[in-house]
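Of the protein chains in this complex, one is absent; all others appear in place.
Here is subunit A:
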Amino acid sequence: MKKKEMVAMLLAGGQGKRLKGLTKSLAKPAVYFGGTYRIIDFPLSNCSNSGIDTVGVLTQYEPLVLHSYIGVGSDWDLNRKNGGVFVLPPHERENGSSWYRGTADAIYRNLKFVDQFDPEHVLILSGDHIYKMDYNAMLQYHKERGADCTISVIDVPLEEASRFGILNTEDDLKIYEFEEKPAQPKSTLASMGVYIFKWEVLRRHLLEDGENADSSHDFGKDIIPLMLADGQSLYAYPFEGYWRDVGTVTSLWQANMDLLSDEPPLNLNDPGWRIFTRNPNQPAQYVAPGANVSGSIINEGCIVSGEVKHSVLFYGVEIGEGSLITDSVIMPKVKIGKNVRIHKAIISENTVIEDYMEIGTQRENEEEILLVDNRSKKRISVAAKTI
């Protein structure tokens, strides 16, 4: 294989339990977002737009959809002769087999894959975040500082800092401590789960960590503290822009809603930084006479005869006459009948909502986002009516 300056490794094996029914038979990176995307489109498109042409995708939990979705990578321009996208599930080896035991272990078990490209640096990404980022700019920063590891950070409000992995740094952003979800945060620089390592340094520490039976084999919990203890130079790379963890039903819903303002904080229409995705090739969306659509994003293949306000419609959704959809996310191929009311809900792929159903219009908890599929719809709609 041809030598590469940097290879990306994308951790996509997570289950995403807090997304509940959405990840019942789907890995978290394959969860839908923003009317047409899956979460993994963001890191893959960022790689493609940053000129990174070699990406290993580490999969484990429910990989079927994810594997077939990635395919040969042509949608992200990652079907390359030298490099390209590689799907790397756990595999059996001479001395036995086991699942990936942690994020670092997933890389440790693919040392041979990375070694093929003899890279100077390795970019570690996760498949749970919505953001646009130029990894090449981060690499330049990493090289200028001569860092062994550079961790991308985002400034979060102090009151929220204890929800994140927090990096404590000197004034020049040199990291001296990593704290996972600290009760008393000393800094507001949260790790975004985007790391660039010198491969030679990371390799050495992965080997050491791999031998340690007490380790949880996690980048944040084990590898970073190990490198700090070894006196390696670690720097924080400040990122400015939109970045969201969409690990819960509420945060996924909120990130979808963020797209709906007239000037959204995440611009998906930037021709210089497109987010690529598998195109379902649907005919144009049809907005019928008497329909009313405002403050919403709608994908091709939708047929809207009712009213849609402040909502996200994925492809192939149909909304019957007299129905009103507000503050909701409607996933692909959902069929909504006539005179339906849906408020503040996420409707899963392929769900059929019959005429006159009401979902979320009368609720005990205004903060709660209802997650509706074919199994839960009766319970949720009836419950809403009887409250």
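We take it that a residue touches a chain if its C-beta (ideal position, glycine included) is under 8 Å from a C-beta of that chain, and two chains touch if they have at least 3 such contacts; residues count from 1.
Definition applied: contacts and distances are computed from a predicted model.
The chain that is not shown carries the UniProt protein name "Glucose-1-phosphate adenylyltransferase subunit GlgD", picked from "Cytochrome aa3 subunit 2", "ATP-binding cassette domain-containing protein", "Glucose-1-phosphate adenylyltransferase subunit GlgD" or "Nickel ABC transporter permease subunit NikC".
Only one of A:Thr23, A:Asn299 or A:Ser381 touches the absent chain when the whole complex is considered: A:Asn299. In the complete complex, the residue from A:Leu111, A:Ala291 or A:Val352 that touches the missing chain is A:Ala291. From the set A:Gly51, A:Gly241 or A:Pro283, the residue in touch with the chain omitted from the display is A:Pro283, counting the whole complex. Residues of subunit A in contact with the chain left out of this view: 34-36, 75, 259-260, 262, 264, 268-269, 274-277, 279, 281-300, 303, 308, 312-313.
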